[in-house]
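With one protein chain held back, the other chains of the complex are shown just where they sit.
Letters A, B and C mark the chains as written, and numbering starts fresh at 1 in each.
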Amino acid sequence: MIQMTLIQIDNYGPWTVTPTPRTESDLQILQSTLYAELQKQFAAKEGIVFFTRFDNMLAITNNISLEDHARIQRSIHNRFPITVSMGIGTAETPYEAQKKATIALQSNGGAQSETRKEILCADGIVDKENSFVQVAHIDINGITDTLTDIEPAYDTSFIVNKVQHYLMKKLIDEGALLFFIGGDNFMSPCNGMTLEDIERVIDEVKAETNIDLKAGVGQSVTPEGATDLADIALEEIRAGHERQVYLMTKKK
Amino acid sequence: MIQMTLIQIDNYGPWTVTPTPRTESDLQILQSTLYAELQKQFAAKEGIVFFTRFDNMLAITNNISLEDHARIQRSIHNRFPITVSMGIGTAETPYEAQKKATIALQSNGGAQSETRKEILCADGIVDKENSFVQVAHIDINGITDTLTDIEPAYDTSFIVNKVQHYLMKKLIDEGALLFFIGGDNFMSPCNGMTLEDIERVIDEVKAETNIDLKAGVGQSVTPEGATDLADIALEEIRAGHERQVYLMTKKK
Amino acid sequence: MIQMTLIQIDNYGPWTVTPTPRTESDLQILQSTLYAELQKQFAAKEGIVFFTRFDNMLAITNNISLEDHARIQRSIHNRFPITVSMGIGTAETPYEAQKKATIALQSNGGAQSETRKEILCADGIVDKENSFVQVAHIDINGITDTLTDIEPAYDTSFIVNKVQHYLMKKLIDEGALLFFIGGDNFMSPCNGMTLEDIERVIDEVKAETNIDLKAGVGQSVTPEGATDLADIALEEIRAGHERQVYLMTKKK
Partner (left out) sequence: MIQMTLIQIDNYGPWTVTPTPRTESDLQILQSTLYAELQKQFAAKEGIVFFTRFDNMLAITNNISLEDHARIQRSIHNRFPITVSMGIGTAETPYEAQKKATIALQSNGGAQSETRKEILCADGIVDKENSFVQVAHIDINGITDTLTDIEPAYDTSFIVNKVQHYLMKKLIDEGALLFFIGGDNFMSPCNGMTLEDIERVIDEVKAETNIDLKAGVGQSVTPEGATDLADIALEEIRAGHERQVYLMTKKK
């Protein structure tokens, strides 16, 4: 079972234009700082947050309790001009988990409600025995030589976005999610997918974009454990020890 | 003329896996913090930075001198474990400007060169008389009601990414760029495009994605001036005072 | 038993002037950011850090394991241009605990050693059964009316520093420490002192400086538990419910 948390800034849209539109650079700083803060706090509990849309963030939060979530909310309202609500969901697949997390939050009021504030709600919490996280760390083969060092920066960025778009499209059918994590790197929470499933997705994206991808896959009881192993698995592929998709797992 | 700066972390890929892969959450914090820092420093000079790929960022930097850029580089190496190189380009269109900025930087060494470090180079600097920035602030009509409050968070994120992909594809042909700035918001540096051009792009994306967009357009001599006006123009549309695309400009 | 950690930036002095003196504002930003980061990470484990000299910080770390400390060190080297070493000590009094923490660290090399790097060492770790933290939150009575709103800002700052100096001088004889925490507030880890001891110190400082102080005292098994209760105790005094020194304690 994977546990996912939807983190939503309360009534953010209206705030950004009250009383007049706030300076865009300030909003960018606020959003990236908030993301960094949430990452720090969830990471201290071995979770991981994806910036997603910045005003809505999704996190893998296996082994992080309701009380831990509440503590993080409190820390945010003590240091930021905004508050955040959180909904937690658990399921066999990441897609289902985020869906349940969203429904839990939506049932407590809208994103631009003037009254909903700092809600914390959960469809469920994964217990230690059933905790399982699988993530794939996917990147583009040889991007520095083939793109970064020879193409205009924006063109490279365009291709990375295109790959993201096709990966998202394919993975959602498998119940898996995909998040851009910078450079040419993507992280896919993908409980339930086999290595063959992942390989097939990569091949299909290659057929549509002509871009070669590889994926290190990690499995563990905690989000950090899984992402660590995925990173190491990817290094193994880079080092030529493994093929396009490689799995590392940790029983515990 | 628009001036754009490509900011590239020096030899970042290798650093992230030396001696072993660094914890993903730490990298996420590092990247978002670095972006926030660069945004603060360029914003203090009325520029604006887009996070782009995080290890490669593009900024609009009209009226920001080489000396200002050097000062920002120094501040980064004094406070971060990495250094950044910068290339500056100027042109009539944003696409051309980032291309020249990239070529300037590429000619000084690769992104993963072990010897290239903290390069600052410029194909040109825009003088005050010729400085002109046009940006469009584009968002999705009524996203809170039609998506955020009723669809799973990831599905909304997927649609936003899809819109981004199609906008990028259309705008690049016009010499314009597109950056996601959070929520359902995009910022497009688009010197040279007319309001009709922008409207046409929006209509084409609507045809392909069935998503309604609107665009506030700002023109000024500084990046901040242009983004401020684009935000206000967008508010005018939201308030029903204007149609789908609206321009505000500031002579000075 | 109280557990204290000495956090020391490795070889910091030489770094600040290599190759030439680094800009003072950058160093100030680095130091305050590092302090904020360490505070965030220790606070996530219910500890508390005092900025002390910024290059040397003291923290109360009951219930924070060696592994937690190591994780924090790793996070710092992944995001800062410097590394930190840590020494841990435990004792009946805070003074003794920091002394043991210092000796542990000193025995591993000097603060400006070129070879000592990211050392983690402990004279001991407090187990849960013996964990006990007592802190006093001390502030100046009515400072806003008598100083801040009528005296030059620097004069008020001078008086606060003077109070700090006398408090440090008195408390050290009791085995207690004192840290300035902003405004007119001080935090004193003071395991072993009775309320009468604290009252006597406050009276003595009053005799020498003519400044009236009050102290909320908190006792708990965790640093955060103790500082929370000290804050609440201070509020009780402010509200007039209690005298100059008031204790709140939590069995658990």
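Rule of thumb we're sticking to: contacts are C-beta pairs under 8 Å (C-beta built on N, C-alpha and C of every residue); 3 or more make two chains touch, one makes a residue touch a chain.
Please read all numbers here as calculations on a predicted model, not as lab measurements.
Enquirer: Quick one: which of C:1, C:58, C:190 or C:217 touches the chain that's been left out?
Expert: Touches the omitted chain: C:58.
Enquirer: For subunit C, enumerate the residues touching the unshown chain of the complex.
Expert: 6, 8, 12-13, 17, 20-21, 23-29, 31-33, 35-36, 39-40, 42-43, 48-49, 51-56, 58, 95, 98-99, 101-103, 106, 110-112, 137, 144, 148-158, 160-162, 164-165, 168-169, 172, 177, 181-184, 187, 224, 227-228, 231-232, 234-235, 238
Enquirer: On subunit B, where is the contact patch with the chain that was removed from view?
Expert: Residues of subunit B in touch with the missing chain: 37, 40-41, 43-45, 75.
Enquirer: By the contact definition given up top, give the residues of subunit A that touch the hidden chain.
Expert: Interface residues of subunit A facing the absent chain: 22-23, 26-27, 29-30, 33, 74-75, 77-81.
Everything below uses one rule, namely that only the chains that are shown with their structure count from here on.
Enquirer: Could you draw the chains as nodes, link the ones that touch, and say if you get a line, ring, star, complete or other?
Expert: Its topology is that of a complete graph.
Enquirer: Taking each chain's centre as its mean C-alpha position, how far apart are subunit A and subunit B in Å?
Expert: From the centre of subunit A to the centre of subunit B is 22 Å.
Enquirer: How many angstrom lie between the CA centroids of subunit B and subunit C, rounded to a whole number?
Expert: 42
Enquirer: Averaging only over C-alpha atoms, locate the centres of subunit A and subunit C and give their separation in whole Å.
Expert: Roughly 36 Å, centre to centre.
Enquirer: List, in ascending order, every residue of subunit C touching at least 2 other chains.
Expert: In subunit C, residues 75 touch at least two other chains, as defined above.
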